[in-house]
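For this view, one protein chain was removed and the others were kept in their places.
Chain naming follows the written order as A and B, and within any one chain the residues start at number 1.
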Amino acid sequence: MSLLKAEDIAVHFGGVKAVDGVSFEVDEGEVFAIIGPNGAGKSTIFNLISRIYTMTRGKITFDGTDITRLPSHKVAPLGIARTFQNIELFDHSTVLQNLLMGRHTHRSTNFVEDILFLPKVRREEREHRKRVEEVIEFLELEAYRGKMIAGLPYGVRKVVEIGRALAMGPKLILLDEPASGLSVEESQEVAFWIEDMRRDMGLTVLMVEHDMKLVSAVADRVLAVNNGRPLALGTPAEVQSDPHVQAAYLGTPEEDAA
Amino acid sequence: MRIAFKTSYDTDIDFHEHWNNRFWIIALVVVMALLPFIVSEYYLAEVANTLIFSLAGMGLMLLVGHTGQVSLGHAAFLAIGAYTDAALMNAGWPFLIAFPVAGLAAGLFGALIAIPAVRLSGIYLAIATLAVFVIVEEIIILAEPITGGVGGLFAPTIEIFGLSFDRYANLSNFYWLCLVIVVLVTLGYSNLMRSSTGRSFLAVRDSEVSARALGIDVTRTRALAFGLSCAVTGLAGALMGHFIGFFNYELFSIFISINLLLVVTIGGLGFIQGAFLGAILITAMPQIIAILRDGLNATAGIDLGSIPGLDTIIFSLILITFIIYEPAGLYGRWLKMRVWWEIFPLARRDMFRRQKSYLKTERQK
Partner (left out) sequence: MELLQLLFGGIANGCIYGLVALGFVLIYKASEGVNFAQGDMMMLGAFIALGLGNSDQLGLPFGLAVILAMVLMGGVGWGIERVVVRQIFGQPQFALVILTIALGFVLRFVAGSIWGYTPLVLETPFTGKNLQLGGIVLGVADLVTILVTAVLTIGLWAFFAFTRVGLAAQAASQNQMAAYIVGVPVMRVNGLIWGLSGAVATVAGVMYASKGAIDPNIGLLGIKAFAAAVIGGMGSLPGALLGGLLIGVVEPIAGRYAPGEFAAMAPYIIMLVVLVTKPSGLFSQMQAKKV
């Protein structure tokens, strides 16, 4: 059954067609990857799903709900978590606090109860901490729990951001280039985690990635895009051998350099 | 170096990891409570003033330090608190009702303004608050029947259950009242910061886009922070009115707004403790300057009393020094010193070096 469904989505910035008529469906429990050269519109598709941009045409439904016109902060409560290409963590907070912020959609207390710190608030805090500790254990972040983000190395921040998304307990997780800037070992670790997210947590994963090795290792299906248009859709092997995809990546005489 | 051995989630949830931290806080509150028996009336009044400034500083800290929004017009909310409280009490309301209502009025007014204004980011919000300040000031002059116009207004004596809390006749009582209010607000503020509302403030401060992606309604969160900040500031304003006794719109000048910014910046942005340190500095500084001036006059015969604006210039220079050399403020400096001692002699020279980064603007074209 499809969890996320994008139908003919498009967004134009002035005259630039960043995404122009892309359709795809992500099935529940699937690892779905979007690949393409720089500026192909991959991250823009993510930003359309999390409603940072408003689409010019098309429709996105998630779990039966139309999210095309939803305010951006109402996307997360449906069960969609995401990471960012350039890491958008809360730099002046600790790792633990960052992960706790990921639990925002699960809060049930209001600010008056928080100010009074009623027993209910404490109960909820304990529950948040328990969930967050599970994520910390899963991603092996124990050593960094109380550290400020600002002082952490790039690789760790990348993992913390994944952790923050997981802390939300989402149905669908959007990973924007999870392996970019990571060492070979680190990106292998990411591959294992993605595998575990699907198998143990029952998550659906939608990722944008450059690293074809990672994509072939974890993705069930791949969508290749170029210049905002879809090129090919299929298993990693199928997409990799697709002549259009090869042309887009390597540039051949039949395809003008874009 | 102390190690906190955590055995339950409550260790993290509670204010302090160590019992001895808690001990020092309790000891401090006890000493503060006993102060009227220890110091003279003159210094007690000074301490009360410091408490009131701490309260106002906490109000602004919530906004500037914890939500990352700057207000250049917080004097307006002090004024709203002071005038509401005094006007209600003059109309016969008891202090116990008039005081919270004054805070509420300032908070609601702040939230009302915030709803359109918080859509503005950074510098634009600061400008809007400045405009609000000027407009409120003019309205106060216009609304003479309530505010006494240019002439001013008399803040009535506080009386709770027949007990007088007059600032002059019963200074100790007034001081204790201030202390209780400050302790309660500090407690509420700390509670807020260890729960999800406080975390959503920090989230909005550090990255708006990922706050949204986590399901945080940024506009609502900012309006809430603005409202709460104004409410606390309004409470401080009400107390300030009682402390001064007789006041007009000039008490709440743009300089008070700037002084409050000074309190939070020098104290240490993002730390509740910073509001207190900043308030202590700003209320003690005129005293220190006066003592130094007298000392210089007596020993070296240099008369600095003839130079007008000396206080302001010293404040300004301190502020400039802090912004350049210690943007984390007094509390940030204290934390660094503590870490340095705890790991002595392992501190490295560059450990606390700030990372300089090139300004990445939010503009694209």
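List of remarks:
One rule holds in what follows: a contact is a pair of C-beta atoms (placed from the backbone, for glycine too) under 8 Å apart; a residue touches a chain by one contact, two chains touch by 3 or more.
All values derive from a computational prediction rather than experimental measurement.
Between the chain not shown and the residues B:31, B:291 or B:313, the one that touches is B:313. Contact with the undisplayed chain is limited, among B:34, B:142, B:163 or B:184, to B:142. Residue in contact with the omitted chain (choice from B:261, B:280 or B:330): B:261. Per the touch definition above, the residue from B:112, B:127 or B:146 contacting the chain not shown is B:127.
Counting over the whole complex, chain B has residues 64, 68, 70, 72, 116-117, 119-120, 122-124, 126-128, 130-132, 134-135, 138, 141-142, 209, 258, 261-262, 265, 307-309, 312-313, 315-317, 319-320, 323-324, 327, 356-365 touching the chain that is not drawn.
The criterion applied here is as follows: only the chains that are shown with their structure count from here on.
Chain A and chain B have Cα centroids separated by 40 Å. Those residues of chain A that touch chain B in the complex are listed here as 50, 52, 71-77, 81-82, 84, 88-93, 96-97, 100-105, 107, 109-111, 114-117, 121-122, 124-126, 128-130, 133, 150, 164, 168. If you check the complex, the residues on chain B that touch chain A are 9-10, 12-13, 188-189, 191-192, 194-200, 202-203, 205-207, 209-218, 224, 228, 270, 355.
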